[in-house]
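Taking it in order: structure first as structure tokens, then the write-up.
Shown here: the complex without one of its protein chains, the others still in place.
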Amino acid sequence: MTGRELHWEIDGQDVAVRIEESTAGGIFRFGEQNIPFTYISRHRHGGWVSVDGKPHEFYVLQDRGSHTVWLDGRTYRLERANKGRPSEAAELARGDCRITALMPGRILRIEVAVGDTVAEKQILATMESMKMETSLLAPMAGRVAAIHCRPGQIVEMGELLIVIEE
Amino acid sequence: MTGRELHWEIDGQDVAVRIEESTAGGIFRFGEQNIPFTYISRHRHGGWVSVDGKPHEFYVLQDRGSHTVWLDGRTYRLERANKGRPSEAAELARGDCRITALMPGRILRIEVAVGDTVAEKQILATMESMKMETSLLAPMAGRVAAIHCRPGQIVEMGELLIVIEE
Amino acid sequence: MIRKILIANRGEIAIRISHTLREMGIAAAGLFTDPDSEALHRRSMDEAHRIESYLDANEIVRVALECGANAVHPGYGFLSESTSLSSACEKAGITFIGPQTETIRSMGDKLEARRLMQAAGVPVLPAWESNPPASEYPVLVKAVGGGGGKGMRLVQKPSELADAMAAAAREAGNAFNDARVFIEKYVTKPRHIELQVVGDTHGNVVHAFERECSIQRRHQKIIEETPSPAVSPELRATMGATAVAAAKAVAYRGAGTVEFILDAEGRHYFLEMNTRLQVEHPVTEMTTGIDLVREQVRIAEGHPISFKQADLRQTGHSIECRIYAEVPEENFRPDTGTIAVFRPPTGPGVRLDCGVEEGSSVTIDYDPLMAKLIVWAPTRDAAIERMKRSLHDFVLLGVRTNIEFLGRIISSRDFASGNLDTHLIDRNAALLHSPAGTLPIEALLAASLSASPATNGASSSFSNVWTSGAWRNT
Partner (left out) sequence: MIRKILIANRGEIAIRISHTLREMGIAAAGLFTDPDSEALHRRSMDEAHRIESYLDANEIVRVALECGANAVHPGYGFLSESTSLSSACEKAGITFIGPQTETIRSMGDKLEARRLMQAAGVPVLPAWESNPPASEYPVLVKAVGGGGGKGMRLVQKPSELADAMAAAAREAGNAFNDARVFIEKYVTKPRHIELQVVGDTHGNVVHAFERECSIQRRHQKIIEETPSPAVSPELRATMGATAVAAAKAVAYRGAGTVEFILDAEGRHYFLEMNTRLQVEHPVTEMTTGIDLVREQVRIAEGHPISFKQADLRQTGHSIECRIYAEVPEENFRPDTGTIAVFRPPTGPGVRLDCGVEEGSSVTIDYDPLMAKLIVWAPTRDAAIERMKRSLHDFVLLGVRTNIEFLGRIISSRDFASGNLDTHLIDRNAALLHSPAGTLPIEALLAASLSASPATNGASSSFSNVWTSGAWRNT
């Protein structure tokens, strides 16, 4: 058996789990619980484990540190905890307000310019994705500090588009 | 473009082909023909190529030198040619007669012993596979020279079971 | 005699059409754009040709001529309801599988369609060109050339009308190149019921019963079924006769759909006519046994309809769920990605019309509809249970989907009761989110078994980890 410890961030908490496993199965330690599991089979993206006599099918997909888990017909998203270091998200979330792309798509129009004063809910830009348009609204009143995109540009989900400062 | 030459054994002949390809496609040279092809997509076990404007889906599975090709709804079996060396099959196919397993399965009974004289079509052994029984018959009259299996044994397809000599 | 058909579409509908064509012994020619160069529909055709855009009628007709196709099937969406493709086909001497250009044109103009229907005795909603009586409010401002909720505004009181009409006209002008708007009576709890009709070149028109399409998000259907729990045999006969009258009024040719609003009092009103194959046509096929694509092709060849009204019968119940690449929890934003795991459900009464497979990319370029899951069962209750089971078994990872959201709607009490209307999802916002705060420990185990040693930082949205009572400490 080999053992390893992992940390998950659940509800803002760093949760440690430990797996001791051989090829056939092992023990999953979580808090004070010791949960035996056995593998029924494995495949490229997951497998079947038997826990307490019940088979559970799972698929897990890793994408940039985020884990999507499909288990018995439901999907869960899990993030690894970042022991010690404050997370990037926490670093950014102060001061000005950053407008990011809500979905991957194409910027159609930018309705403001750097230096403009904007009201809350004012339309800043419009983007299109899969034949649908969405307007990006100012989440607060302020001044346009920066524009990081231009009309026609293809943007990824989460990409920084516009910065508003108070 | 990179090029490589391959040899296939087709109808007992060594047939040479040459592929010059880049990631997008290439040229397949066979005899005096030069056939351009382009990849539409690739996947783990094959892909789609466009030849002369027509898309062809294929899957290829390699198993011990043998290639199974699924192309457009039909399956083909191909063998690589063995340049120079005489094939193992040719080496063996003289003198005595070797009885091999016709299917993977379990040996049920062996009806003869080493040294026995057997008649043509005499039952030598019985094996079972997936609830079906098959008898192995002597393909010629002769003497049992060797028995390489025992009742209860699981055998692979093609495994040598019994040798009959003239 | 049609020998080769160019399918001027993509995705699941292009593949579904190709299935029938191959079964009819007709060659299926396909189209693909650069973003679709590896798309499954390109690879499912007997041949496929590269084009710049699925919206360029001249390019499509040119390809048809070059590849020797003597007919074009437009599918749904794209150019299926544009006169540009049907008239370009006509000029080129190619059969357009759909109604006459004139039918498409007149039904595409909501005001003209209203006039034609009224003249044919089809009930329509009260409508005005401007200033309806105050007693008629709320009213709906609608685009004459519109669809899909664009150029539409709900107006609660007369003082808001002028602004709403101006805004709607602007939107309509941008979207449809036609800024005309009109005002229609607003139905408070509308059900969306549509009738499938089929007409041939010999003057025969029959209807193939109704489809209930009330479950919508962003004015787009996501769950359809037939029979409708709201339609009695008497109402079915009445609405069927109305739909046939509507189709006869425009000498309808091929497969088409007459959409109605059914109000809370059970009155039905003509909404619009879709002059093409409908996304949700499979539920009609599952309950009547008709292959609507085969029927379209046969009618285009000049054959009479292969069945009579009296031959048709609704058997059992069928439900369709549209599987979208989208995130319902985030206002249904479309998602993109590469499908890493694709394991569709199987078994009795399950049909999948599908445009993707493992390895397929879902890009921003086109509609996020990936597949349609259709079930059939003898009763509505059994069909609901079958759909629940099938959605539960459907694994699609690599892009986010509405599969679990559909499962929550199908499992909801409102859906089970059959008491549907187009606002059901708006009213049940809780359905948008998966029940929060419960992470089964098996999911944590699964993630832990698969996690690589490296760590990344971010936050998770589960409020606690749920554990069953059955764990033993060892």
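Every chain is named by a letter (A, B and C) in the order it is written, and numbering of its residues begins at 1.
Everything that follows uses one rule, which is that contacts are C-beta pairs under 8 Å (C-beta built on N, C-alpha and C of every residue); 3 or more make two chains touch, one makes a residue touch a chain.
The structure displayed is predicted, hence computed values, not measured ones.
*Asks:* What are the shown chains that the omitted chain is in contact with?
*Replies:* So, spelled out: the chain left out of view touches A, B, C.
*Asks:* Please pick, from A:Pro55, A:Pro139 or A:Gly158, the residue that touches the omitted chain in the full complex.
*Replies:* Residue touching the absent chain, from the options given: A:Pro55.
*Asks:* By the contact criterion defined above, which parts of subunit B meet the unshown chain? Give residue numbers in ascending order.
*Replies:* 4, 6-12, 15, 17, 19, 21, 27-28, 30, 32-37, 45-47, 49, 51-52, 56, 58-62, 64-83, 85, 87-89, 102-106, 129-132, 134, 154, 157
*Asks:* Contacts of subunit A with the missing chain: which residues?
*Replies:* 40-41, 43, 48, 53-55, 57
*Asks:* Could I get the residues of subunit C that touch the absent chain, sorted low to high?
*Replies:* These residues of subunit C touch the chain that is not shown: 15-16, 19-20, 22-25, 282, 285, 289-291, 294, 315-316, 343-344, 346-354, 357, 376-378, 382, 385-386, 388-389.
We adopt the following convention: only the chains that are shown with their structure count from here on.
*Asks:* Between subunit A and subunit B, what is the gap in Å from one C-alpha centre to the other?
*Replies:* For subunit A versus subunit B, the centre distance works out to 50 Å.
*Asks:* Two or more other chains in contact with one residue: find those residues in subunit B.
*Replies:* Not one residue of subunit B touches more than one other chain, so the list is empty.
*Asks:* Can you list every residue of subunit C that touches 2 or more other chains, as numbers and ranges?
*Replies:* In subunit C, nothing touches at least two other chains.
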